[in-house]
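Removed from the display is one protein chain of the complex; every other protein chain stays in position.
We just call them A and B in the order they show up, numbering each chain from 1.
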Amino acid sequence: MGLFERSLPDVQLFKIADLAVNWGRASSLWPMTFGIACCAIEMMAVGAATFDMDRFGAGAFRATPRQADLMIVAGTVNAKMALIVKRLWDQMPEPKYVMAMGACTVGGGPYWKHGYNVVKGIDKFVPVDVHVPGCPPRPEAIIEGVRFLQRKIMAKRVLAKGAEGTPDFTGISVSPGTVGILEPTVRMPAPPAAPAAEGARA
Amino acid sequence: MADAMTSNAASAPAKTLLLPGDPRPPDLHVDVRTQELQINMGPQHPSTHGVLRVAIWVDGEIVTRAEPDIGYLHRCAEKIGESVSCIQYVPYTDRYDYLAAMNNNLGYCLAVEKVAEVEVPEKAQYVRTVAVELNRIASHLMAVGTYGLDLGAFTPFFYAFREREEILRLLEWICGARLTYNFIRIGGVMRDMPAGWAADVRKFLDVFEERLDEFNDLLTHNHIFVGRTANVGVIPPDMAIRYGLTGPNLRGSGLRYDLRREQPYLLYDRFQFDVPVGTGLKGQVGDCWDRYWVRVLEMRECVRIIRQALDQMPATGEIMAKNVRHLAFKSKPGEGYFGIENPRGELGYYLISDGGANSYRSRIRAPSFCSLSILESMLPGTMLADAVAIIGSIDIVLGEVDR
Partner (left out) sequence: MTAAEALEQLRKDGQGDGVELFAGPKDAALLVRRERVKAVLRHLRDARAFGCDLLVMVTGTHLTEKKDAKGVLVRAAGFEVIWHLRSVTQHHLLAVKCRLPIDDPRVDSVADLWPAADWHERETWDLVGITFTGHPNLRRILLPEGWEGHPLRKDYVYPKEFGGINLEVDAPWPTP
């Protein structure tokens, strides 16, 4: 969703600006402490010493939705809770992201059949960016979910034109050390040595 | 001097600043007018241990009325207990008290075994004991770690989690899951201990005992911590009994009552262990600090029990009862209640069986549910800041409260 889509030309400058904005957003995700059930314990484990989500720039757990930009819904959401989840999501400032953590939030989990008041998947009432399955997911899975979200954020368009989700930064040279989290999405300049060697062999 | 003051007050009735000993002018309360205010704690609140909502009415800073509102995590436990077979229900029990999943497995399996008349082999009982007690340590670590967190001490949380991760590693090794184990099955356990596991448990216990002292230095005798918990939230023993409190909450009030002692299940009658109770070391008997301290002491007793269980355990033996056919398990008709000592109190399962694969009625007696009901009468009269200390000290798990 280019902010200046109609008025501004598509120049390389905007692509670079996008990169900077997205990099800032992706590398400082502030999750909201929103533990509901069993998954919350694993979410706490991710924040604690052994797994330490701070390494990925997403460890500053905030107690209020006003300061957070990632809502990790960790646990079963039932009819009584769903209204609260919705309200908290409404209170978060843009840009905001939602991670559905655990089988219950993905699709009802073990309560999909006989859980008369369990909401079978939180994507029925809030838009979900990342689904992390598992009952509960391991901390590594949560970290992977956060990294996946970071890649997704990097592919957003803020100023530059073009469809979202297709990162096209051709012409912008990025040195691999600057944006370490982006490697799978952003096309890096290929290391020169290996292809040359393969070509020589062929 | 007092006379001088009174004469002074009499000559100047408009004076608003009063010194101790001054006679109170009759119209003072008109000037200082307070209004009752309702505030809402939760369900999204960092120190309510999950999705608990407490509506609190305060007058100034004093709580006048408190009303816990639960049900934000109601997951239809009892309906599912009727709708799926007994064998299928075991993994669900993990998810109610997710901090002590082994204990929940055990409670349910013992209840089914009582109704269905299943004899569990000795080796399986020892393995169960070790697993359950390890999980009890993990649960208490979580309780005391997050209790520090509630009161503003962030560091103990990390220290508690360091040990907890060790236990989770051991439990993961034995059953493959970090949190929801499904390890204790009806008739025995899922599998025997892997080679080298027992040695690793012993190694952990040695390290853990030393680190518990470290933890004590960090939190137990910390002046700020003691100041916030001693003499706060005192529960007298008779009140604790009337409200159905069990486990560390009851023992914190000075009553030596532990189901592992009173009606030994598993093999608890073979082990030597103490039942620690609150003694009012820092304040009155039954205050928040006592309940915290009972949990810390219990961890030491768990270490003792695990050591003895590992020593006495036969090297080989059956781990699953012979007469349990898991694919076509049918209980005998009958009904029974079985209560065990969960880290949070008496966890009971009441089952009615029709003779089919499902139980006709399965009711969970959740200790947190009973402990939480005391809030309504305990919070009025306390300071608002102490409400967090009190809620943290009774150590609830909302998954179990709401089921």
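Rule of thumb we're sticking to: a residue touches a chain if its C-beta (ideal position, glycine included) is under 8 Å from a C-beta of that chain, and two chains touch if they have at least 3 such contacts.
No experiment lies behind these values; they were computed from the predicted model shown.
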Contacts of the unshown chain among the visible ones are A, B
So which of B:M41, B:I87 or B:V115 would be touching the chain we can't see? B:V115
Where does chain B touch the missing chain, residue by residue? 70-71, 74, 76, 78-79, 82, 114-115, 241-244, 246, 255, 257, 262-263, 332-337, 339, 346, 348, 350, 352, 354, 360-361, 363, 365, 369-370, 372-374, 377, 402-403
Residue by residue, what part of chain A touches the chain that was omitted? 79-80, 82-83, 107-108, 112-114, 116-121, 124-125
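We take it that only the chains that are shown with their structure count from here on.
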Rounded to the nearest Å, the gap between Cα centres of chain A and chain B is 34
Which of the residues in chain B come into contact with chain A in the complex? 43-46, 50-51, 71-76, 79-80, 83-84, 91-92, 94-95, 98-99, 142, 157-158, 161-162, 164-165, 168, 178-180, 398-399
In the complex, go through chain A and note every residue touching chain B. 33-38, 40-42, 44-45, 48-50, 63, 65, 75-76, 78, 80-81, 84, 88, 110-111, 113-118, 135-136, 138
